[in-house]
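Only one protein chain is missing from this complex, and each of the others stays in its spot.
We call the chains A, B and C, going by the order they appear; numbering starts again at 1 in every chain.
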Amino acid sequence: MVVLILTGGYGLEGSCGLVVGDIVSRLEQKGVGYRVFRNDNTILPIIGEPDCWNSDAVKQLKDLASSSSAIILVSPEYHGTMSSTMKLQLDWLSKDELSRKPIGLVSLLGGTSNTSTLNHMRHVCRWLGAICIPEQIAIPEGRTHLEDGKISNPDLSNRLDTLIDSLLEITDKLS
Amino acid sequence: MVVLILTGGYGLEGSCGLVVGDIVSRLEQKGVGYRVFRNDNTILPIIGEPDCWNSDAVKQLKDLASSSSAIILVSPEYHGTMSSTMKLQLDWLSKDELSRKPIGLVSLLGGTSNTSTLNHMRHVCRWLGAICIPEQIAIPEGRTHLEDGKISNPDLSNRLDTLIDSLLEITDKLS
Amino acid sequence: MVVLILTGGYGLEGSCGLVVGDIVSRLEQKGVGYRVFRNDNTILPIIGEPDCWNSDAVKQLKDLASSSSAIILVSPEYHGTMSSTMKLQLDWLSKDELSRKPIGLVSLLGGTSNTSTLNHMRHVCRWLGAICIPEQIAIPEGRTHLEDGKISNPDLSNRLDTLIDSLLEITDKLS
Partner (left out) sequence: MVVLILTGGYGLEGSCGLVVGDIVSRLEQKGVGYRVFRNDNTILPIIGEPDCWNSDAVKQLKDLASSSSAIILVSPEYHGTMSSTMKLQLDWLSKDELSRKPIGLVSLLGGTSNTSTLNHMRHVCRWLGAICIPEQIAIPEGRTHLEDGKISNPDLSNRLDTLIDSLLEITDKLS
């Protein structure tokens, strides 16, 4: 089983990158394979710009999604929904790669908790024929709950474990 | 396998009732068990009204949901979302009955097609821990596509077959 | 100017009723007229039930909405969206009463803050042609921030003042 992780942050430096790293650690501990799409190394084109339809970056993203068993999306909430960076990655994917694929959702917010980014990502994934698991996590208040390079808040950390376990179980059952 | 069908129309007389009848016919043809909750015979209390917490009607609804393998929700769209009648049924249910339960969604609209009722029901079901399948149907334009006591539009009819097949398959895999 | 207040709780006994009372106090202090629709005294019929189309209760609700300058909706969040009790009231209203009417939105949640009930009410009001003001309040954590018969949390209380001031200002400008 291989889990693809997409981040709506730029690369892996910021808060989303930290959460991606935490997810990676947990998958490694379970012996589950993973891939991380580096959107700072593999720059996706704007849709419609010259030559965008023959982009190697898009092909790489599509190949990663096709060959993965499940996906975890980690997006910051910008103005009440997923970042344009996350949406750009989803814009380039299609039912060809995502139909019936199990997906787990995580969002990071600067302020108070809210599920609207999760709701909008769930909506897009549904549109693409994917099966989002019911477990989801909104991490509020910026870096408050992210210390020592991982999710330090015990409740959020437990919920991430539950999300990953559920994703792996449902992926296994649906395969 | 037993599929519970909830309708957001009043009883089974109107357009929703007709769609419920069509779903029942298809389940019968497949030899799949089903239950229909008659919200006109079993009147659910308003939440908060005197004695509502000991309601036999609520107990019946909860027992039906608990003992079903999967659920199909059929709601009219009123003012851009599910009817109060559908919401009342969902309000009385909880994670105890719906957690991990596969759900299929159907909406009926008086005018142009739209998914907002489906989106809102999907949101509520997620909140209750259920797993809504990606297939869904919005039946537009009132009775236009409902003739001879069934969904007469071939495309919508095919999509209902696909929805039911997917629901049964996913229910089987997740059980 | 007359502001109509609708509650998604049952009557005025619970947390929503307390918030309605707080809003009433603030309107009185400003010398602004108000009406409160008592959904426990004036029982709206289920849509579709016998004789529902000639209901006096519905007529009363419609008259109240028509004759008001603005509306404030106060709903509990049940399973991620407005209560069926709030939806029933909105189901019985139409563009005839709500087109271009300014609306302010308040939700109450048992747990963590979230805007999904506000989002769904905003969606319905838009559908009905109303103009929801951008200010809105989600009151989290049950009774925690409701003490001494009013909103006791200073930040939430200030935000309610801002919401009411904005509603009155926009109502005045749009009239």
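By our rule, a residue touches a chain if its C-beta (ideal position, glycine included) is under 8 Å from a C-beta of that chain, and two chains touch if they have at least 3 such contacts.
Everything quoted here is computed from the prediction, not taken from an experiment.
> Could you tell which one of C:6, C:88 or C:133 touches the chain left off the display?
C:133
> Based on the whole complex, identify which of A:69, A:83 or A:136 touches the chain you can't see.
Of these options, the touching residue for the absent chain is A:83.
> Which residue, B:25, B:66 or B:113, contacts the hidden chain when the whole complex is considered?
With B:25, B:66 or B:113 as choices, the missing chain is touched by B:113.
> So which bits of chain A touch the chain we can't see?
9-11, 13-14, 39-40, 46-49, 78-85, 87-88, 90-91, 93, 116, 120, 123-124, 126-128
> For chain C, which residues lie in contact with the unshown chain of the complex?
Given the touch definition above, chain C has residues 99-100, 119, 122-123, 126, 129-134, 136, 170, 173-174 touching the missing chain.
> I need the residue numbers on chain B that touch the omitted chain, in ascending order.
Within chain B, the residues touching the omitted chain are 80, 112-116, 119.
Assume only the chains that are shown with their structure count from here on.
> Quick one: report the Å distance separating chain A from chain B, using the average Cα coordinate of each chain.
Once rounded, the distance between the two centres reads 30 Å.
> Please report how many Å separate the Cα centroid of chain A from that of chain C, as a whole number.
Chain centres of chain A and chain C, defined by C-alpha means, are spaced 37 Å apart.
> Can you list the chain B residues in contact with two or more other chains?
Touching at least two other chains: 123, 126.
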